[in-house]
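Missing here is one protein chain; the remaining ones are kept as they sit in the complex.
Take a look at subunit A:
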Amino acid sequence: MDLKQFEADNSGSFRLASRIPDVCRTEDCCLGVDEAGRGPVLDSGPMVYGICFCPVSKKEELKDLKVADSKTLNEAERENLFQKLDEAQSYVGWALQILSPNMISTSMLQRTKYNLNALSHDTAIGLIQYALDSGVQLKEVYVDTVGPAEKYEEKLSQRFPGIQVTVRPKADSLFPVVSAASICAKVARDRVVKGWNFAEDLGEMDADYGSGYPNDPKTKEWLLKYLDPVFGYPQFVRFSWSTAQTLMDSKAVPVHWFEDKRDKLSFAAQRQNNRSMLSYFSASAEGDRAQQTHRFFSERRLKSLKSL
């Protein structure tokens, strides 16, 4: 798993994939989708989506790799299992989409809000499409979900006609391909968090931020220590998460985005424009008096400056 490119520029979204096993192009395959680093408790580091696929005929062999019990594993055990998957590369393929915390923040906080579910679904769809585009003969897809399963299953079934789609909560404990995808995603996330290159020039930064979960005292301590009153946090932190927002609300300086002001302005202007019909019949020049500044200046927010 070569993460060097992402480590060099960790502000966007990045795809990484294994070689496609030849058998996957000729035999019917099953594919599992899972993610790491998403849950409502996480507020730092990347979110990683993973897919793992193999021929349907090899389902039992995949099961024998013991990838099934991934939930209670620690980092070292996960690495071990990933090694096993890597060794099975003659029939197992995988692909990952790494979403940087910066990308998550900016997508979720943008004006046309892009919520996490939509972001997650689109990422999963992108990866499944990648497998298809690479020639994988997909017949079965299994997906783990946090949101409503039926709706998601319907959405994916419509998007990928001819493929049997199964969406279940805790799918990683039900289907070995999903469990394998979960391992790939978690291992990638572990490695990215470990090797995170802070683009910010913050000198000797304490790299021990714990797990990234806000209920981890190490993480809490780190978040408090590295709160800058103006900038808030480095891009490692997801600003869209309530933990970060709450800390900034209480300890950072307030910031007001002009989008809100502008909306208020246009609303007030609208009310002004909705004059009664009767006002057009009166001879009063009140309306004219208000219009003293030429539009050229108001359009450009140019004002005669009389005092500071």
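Basically, a residue touches a chain if its C-beta (ideal position, glycine included) is under 8 Å from a C-beta of that chain, and two chains touch if they have at least 3 such contacts; residues count from 1.
Simple rule for what comes next: contacts and distances are computed from a predicted model.
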Identity of the absent chain, which is to be given by its UniProt protein name, from "Large ribosomal subunit protein mL51", "65-kDa microtubule-associated protein 3-like", "Phospholipid-transporting ATPase" or "Ribonuclease H2, subunit C": "Ribonuclease H2, subunit C"
Contact with the hidden chain (one of A:A8, A:A76 or A:V255): A:V255
Positions on subunit A contacted by the hidden chain, ascending: 11, 102, 105-106, 109-111, 199-202, 228-232, 234-235, 238-240, 244, 248, 253-259, 296-297, 299-302, 305-308
